[in-house]
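So the structure is just underneath, and the comments pick up after that.
With one protein chain withheld, the remaining protein chains of the complex are depicted in position.
When the chains are written out, they are named A, B and C in that same order, and each has its own residue count from 1.
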């Protein structure tokens, strides 16, 4: 029972990897908080959005086995 | 003592000529009214602007010998 | 340098766009007006634009100069076609470059609005069903 986490931009620089496979977490919010502590992400969760399987999701959505999770820091395209 | 009058768009169609040389008129407004009567222009003077020597002018401006006068019907560029 | 032009030949958008390029500009907004196949519910078959060229070029240049005082922009240009145009042909082009997109959009829109209301250019339409006319719209019926 695992999930894949994708990192972009400053989160990827801080994590040092593009992605990692982790044990299925209890919640998306809890997952981000634990990864923030581990990798030292500067951005608080309130500044991010979360996406699951290529679509924006809510922080309170349940997490399924095999999900692909991405934390979306504030965007700066254009 | 004469002026040249230029006609554009529907005024030219009604006048049947691009321009004509006329005796120096007493006023720009009077000139338009007499030409409107002669050529049957559909547009009342209040819908037009007037230009003298390539620049917009006022209907009350004096008219000098040799002036090039154009009556500007409502525009429709773009 | 403001650049306004009345053109008897097709408008070369690629060349005009190049005129506005510069590494300092972050934003570029452009507008193009094309000849439509319908106007006011009538099928248009052919269209001619005529201008009072001396005055049109002076008024167009004045509009561009005024745009530079009203908006924080870098470059602005406008070319209006005259003569007989086919359906789908480009009648007018406006381009504006600026550091930021807000002024680029605002100036581009202001310029085309002013050109349509102030520059001595007239449109003559031939209709598919027969008939033709010079368009002399009142200010409120300009279809913006």
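Convention: a contact is a pair of C-beta atoms (placed from the backbone, for glycine too) under 8 Å apart; a residue touches a chain by one contact, two chains touch by 3 or more.
Keep in mind that what you see is a predicted model, and the values were worked out from it rather than measured.
Remark: the absent chain touches shown chains A, C in the intact complex.
Per the touch definition above, the residue from A:16, A:40 or A:77 contacting the chain not shown is A:77.
Within the entire complex, the positions of subunit C that touch the omitted partner chain are 13-14, 17, 21-38, 87-88, 99-102, 104-105, 108-109, 112, 143-144.
Seen from subunit A, the chain kept out of the figure touches residues 6, 8-10, 13, 43, 47, 51, 54-56, 70, 72-78.
One rule holds for everything that comes next: only the chains that are shown with their structure count from here on.
Chain geometry summary: the mean Cα position of subunit B and that of subunit C are 25 Å apart.
Per-chain Cα centroids separate subunit A from subunit B by 73 Å.
Residue positions of subunit C touching 2 or more other chains: none.
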